[in-house]
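Heads up, one of the protein chains got dropped from this complex, but the rest are sitting where they should.
Then we have subunit A:
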Amino acid sequence: MGESTVGGTRPPVTDLFDAVPGLAPLRSAAWDGDWETTQAFFAKIPSTVDVSFAAALLAGVERTEWFLEKAVKAQPTDPLPRTLLAERYIHLGWRARGHARAEDVPWDRAELFHDWLRKAELLLIEVCAEHPAYVPAWTARLATARGLALGQSEARRRYDRLVEHHPHHIHAQSHLLLQLCPKWGGSWEAAHAFAQQCASTAPDGSHSGVLVAEAHIEHFTELEGAQAAEYLRNESVRDELRRAARSSVLHPEHRRDWYWTGSHSTFALAFSLGGHLEDAARHFTALGDTASESFWRYLPDWKTRFTEYRTAALATL
């Protein structure tokens, strides 16, 4: 795709199929409705964390439910097709709902949202019953638990079942972190404590440090006016972010993988919003001309803001 110069004003490459090397064949298979190739692609993924990543990405490709539903019928005992279909249903649910706050979601949209999530959940209940060690299904069940408002303790139970098989699953940890935020029934104390705990117990160079940034960004979005502006500027927050970045994506042990773009984008956002341009610069550099929209989407006209912040940050180098 684009050969943009780092630091230029061209918008970043935000489609992760393009931004992350190695994923394009999955998109082609999905566009072609080619289940064999899709299945073969997943079969080659060595880690369940990456399976969850690819599953969530595939869920965003239009009309994939058609061939996934066929695959589920053809392979009724295989956990993969049902999990991929459930991820697609979850995606369709969120699209029906929109990203408004719960109290602003119209009744009919909330109904549609829940209908999709219930369809997903029924598939996932089966998969987890038959294959209790199949982590991608438990990961998706954290999303359904949140959307269906099944409660804090139920989300935690699902996470605990998952942790029995994978202790540092960044995708699942992100899901639970959202659940622990006040907008999904948790508290800031619980959310920050969970992020810190994940970051401190994970091996050096893993992604878990990004949870600290995610928690602070979530916290920031709940504040208004001067409080919001001040929150990420706060030195103690900045120091936490720095420690988290150093122990995770900036650690010498850290290896580039599929989560690279997402994690650096999140750190870049947290430092940029706090005015810590020099800290942000290292993450913008790592991103090159790519970006993940997941948290940047919280900003209006985020692509413009991204290039502005990136230009300002890289100017400090």
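Just so it is clear, a contact is a pair of C-beta atoms (placed from the backbone, for glycine too) under 8 Å apart; a residue touches a chain by one contact, two chains touch by 3 or more; residues count from 1.
Criterion: contacts and distances are computed from a predicted model.
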item: Chain not displayed: protein name in its UniProt record ("Phenylalanine--tRNA ligase alpha subunit", "ABC transporter ATP-binding protein", "Molybdopterin dehydrogenase" or "Peptidase M16"); value: "Peptidase M16"
item: Touching residue (missing chain; options A:L16, A:A30, A:A55 or A:L117); value: A:L117
item: Contact with the hidden chain (one of A:V61, A:L148 or A:L299); value: A:L148
item: Contact with the hidden chain (one of A:V61, A:V105 or A:I125); value: A:I125
item: Touching the absent chain when the full complex is considered, from A:R156, A:R242 or A:R305; value: A:R156
item: Positions on subunit A contacted by the hidden chain, ascending; value: 117-118, 121-122, 125-126, 128-130, 132, 144-145, 148-154, 156-158, 160
